[in-house]
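Would you mind keeping the following structure in view while I ask a few things?
With one protein chain held back, the other chains of the complex are shown just where they sit.
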């Protein structure tokens, strides 16, 4: 099976990092490729960054459909363009926030999310609510470090994450932690060891759920809300393709 | 005061139509201009159309900021890119779905929404929930007509709307109706007369709320979630500007 | 257009204060008059005070209907008798709590309310829920000062409000503040300046929304829940009038 | 123990009817008296009627406090002034809607409410939500008969109720029915027999819960929201007393 | 009337303790017997303990049905097997958690629960939600003492409870406290005196509600979810009886 992992931002090093996390856990028979659009923000911090990243991400999915990709993983914790992607794809499209939360709701009764910037807290809270985890999610916390800061100073990032996770365990009575940024993926195991609480990485969760859904034979339903985008006047289609392949 | 009404799709006739609805109700001292991006879908039917319309819409807001616009109205009932727009704008940004719902929650106890295509129902239901109207909104209904169909066959559209509103009144015990598409704006008063129930047009509601907020001196809070997008590496900014002025 | 602002308590100085806030923001063509019933509690602190204030407030609305008032603002943050008032009025009736919350939900992602007495916290929490803002409202806080204390010692009131708003900004991650008492109206701008966070005054918000709804041509729906009170036996009507004009 | 049952409307025949329902079920050692204010609407149909009935009802509670009443039952299904009454009373105050719903949530998994006029449906839905029964309450139905119609034509009322309850059983899969008006109290058992589904009368439920709470030694908490109304300036108190004993 | 109080764990001393609390408040004409199964955990701390306690508890209810018991009280705050018990019983079955919460929602606007072990917090939070008290319940707190610790060291237990209740009053603005363990029953009044806030014991509440429901003539509805368990093949029935009378 072929899973396409898309990092919606344009920072190739984050793409490779997420790719490695995926390769670490997939079955031998699964092919995972990873891409990122060229013309998107270098990191996704807020709704405007999200919005600017989605058309490029959707273009990658259109390419994937032509290449016979079986499932897609969107490797940004805001799950940008998730519903749009599901309209375009035949196979399942997994967001790392939704997948991370589904794991947390399965292996713990109460969890907290730890993300990078405080400005993302309300965005993630809305996702928590959209995915039905309001009762299960104790808190969404931020270490107040920009996304790219995770790469620039890994030691500091890890220190901040360990401290925030410890607070989540003590103050929130969190039973598991969901990492609120694809850029934290590689730290997952080290954080579990350092804090003594299960830390969940959305990239890992999403890739395994993608494999599971394809293996189960479940694709995106094309009845109703996730049906393919309506085809309109030739002009519209043309514009669409242009943008799609931009 | 200067209000910029943005129709996120690329159908100029719908832009003019919404513009007229706005001009009909603004104060003499209010200037309303209306635009639509060139390179967006001809109509917004689903999440993929939304996603493709947002960058162009945000570019119009960036222009508006340079031109000293005081408030913005996004004239598509899915409120596409609403949060992103609020990050970019200094003044208030009003979505016609949120404004229509706020009016409905003020002048009635229970309302229903009537939109065009069934595929938009879950999208609007999520907005109803995001705006806190789950208890107040009895139902989201669709007349099963594409957005552009509203212009192509106005008589049929009106017949379908009158019939659906009558059902909402009887079956849902709706006390008011919110029109679920900017393209229905002009029909609003005729529908109220034809059905004997208050019919609310989001464009009208949004333009008046924009005037109200500017008049009250309330702008978008730049503390937290709606702060301006983070400025990143020059490259990132540059890309951003390019896209912004595309 | 004629807007009638009703302060449900019997403290005339608070009525004038709210009147001034209204006059500061209305359009030149809008007439705002302000009244308060004579026989109501001097301040509204809890549900019993509310209950005793409503019949007098409704009597003012009946008078307003005879005088052709276009819209009403109830200038008490508990929105006492809001639903009852809407049954009696033809035009829109705006509560300052609902209006303040609608503004906060439009210009910020998360807000907190700051009110006077702790005993009002559950009352306001119920309103927050009724208006669909449970996810958007981070916290309802009280400065533990009686309503009349706001007038008796303005300096102290301001100090307490500045301190509580600062806590809301830091501890709740509030992005905007809604003032939880009509008596705080005049302090609004000073508090914004002192705290660096948008502070919203419900009186201002409500008066502008009243103008907006009348300008848009939206009145209270008389289909269903807000229909005029049922006329019963002459005796009943008579009693009603007596009380109404008491 | 002394329980005071207050019918907030001024129709003495309804008061006697509720009184009889209470006397039918209380313990021999329990004294139940029943009153109604003189100057309130003849029936409570909507929020305005509620508002006009509350001050008189609160006055009865003040009298009750002077007479050493142990608990109060408010015999109107809208639970008008329930929170206000609890501020004034030392002992428990039971609303028939809340009590009926608590019984329904204890003896069934899903129930429906059947009331008189459609205009009361949103009011009762808000109570269902306030009492935490949104998931348990399948539907709020109305037989479209004015409250006083129940007395004027008992046969027709019973026919309409039997038909509506049958629909609730079949269409809502209701497992129990809560009667949505104190005036239906006497029909309760006959309706259970006629429909083969448990029918719950709020008056009966409330009186027994009042006995239970007094028997358990639980009074209204005076810490926080239900504390006694604040005593203000002598003038205020005086006004208060005047109204209180009006 | 005959009420059977069942302590689902096998610690006879806790059964007697709950029995005493019941005897303290029932009417002279009410007979209360108390039992506990032999083969269940010595205390119920978590979902596995619950699960192991339920079949024995249901067997006691089957016996009760043969003995003509009128109502049942399950004296464990997790309300283990409550729905199952209601399927088997003709009369009402009251859980002490649901009853305690119903009292708290009637005599206060906001309450907190204080239980023994932190691991029970999510279990109780789910019950709070199932019983519709999410808005009314401020917090679920634990004193971090095993259930049997309550008996082993009563002084320490009381000290811990007084301290935790004081925190709930101050930090949660709780207006009443619900004791989160049947083993705390005897301390209820002393805790109210020591903390100056109403403390509610679920055993007391449940026994009085059981009396109230029987007195009102309300039994468990056998239409729908609480219908008697389906009788299956003889083998199945036989197994069932064996287990039932084990």
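In order of appearance the chains are A, B, C, D and E, and numbering begins at 1 in each one.
Throughout what follows, a residue touches a chain if its C-beta (ideal position, glycine included) is under 8 Å from a C-beta of that chain, and two chains touch if they have at least 3 such contacts.
Everything numeric in this text was worked out from a predicted model, so none of it was measured.
*Asks:* For the full complex, can you list every visible chain touched by the one that's not shown?
*Replies:* Touch partners of the hidden chain, whole complex considered, are A, B, D, E.
*Asks:* So which of A:16, A:38 or A:221 would be touching the chain we can't see?
*Replies:* A:221
*Asks:* Of A:140, A:161 or A:213, which residue touches the hidden chain?
*Replies:* A:213
*Asks:* Using the touch definition from the top, which of A:110, A:141 or A:232 touches the missing chain?
*Replies:* Within the whole complex, the residue contacting the unshown chain is A:110.
*Asks:* With the missing chain put back, which residues of chain D would touch it? List them for me.
*Replies:* 109-110, 135, 173
*Asks:* Which residues does chain E use to touch the chain missing from this display?
*Replies:* Considering the whole complex, chain E reaches the absent chain at 10, 39-43, 45-52, 54-55, 58, 81, 83-84, 86-88, 117-119, 121-123, 126, 130, 146, 148, 224-225, 227, 229-230, 232-233, 235-236, 239-240, 243.
*Asks:* When the complex is taken as a whole, what residues of chain A touch the one chain not shown?
*Replies:* Where chain A meets the chain not shown: residues 25, 27, 83, 86, 92, 94, 98, 102-103, 105-110, 131-136, 169, 173-176, 189, 196-198, 200, 204-205, 208-209, 211-213, 215-221, 223-226.
Here is the rule we use: only the chains that are shown with their structure count from here on.
*Asks:* Starting from the defined contact criterion, work out which chains touch chain D and chain E both, please.
*Replies:* Looking at chain E and chain D together, the chains touching each of them are C.
*Asks:* Where the contacts of chain B and chain C overlap, which chains show up?
*Replies:* Correct list: A, D.
*Asks:* List the centre-to-centre spacing of chain A and chain E in whole Å, with centres computed as mean CA coordinates.
*Replies:* 43
*Asks:* In chain D, which residues are in touch with two or more of the other chains?
*Replies:* Those would be 83, 86, 118, 121-122, 126, 224-225.
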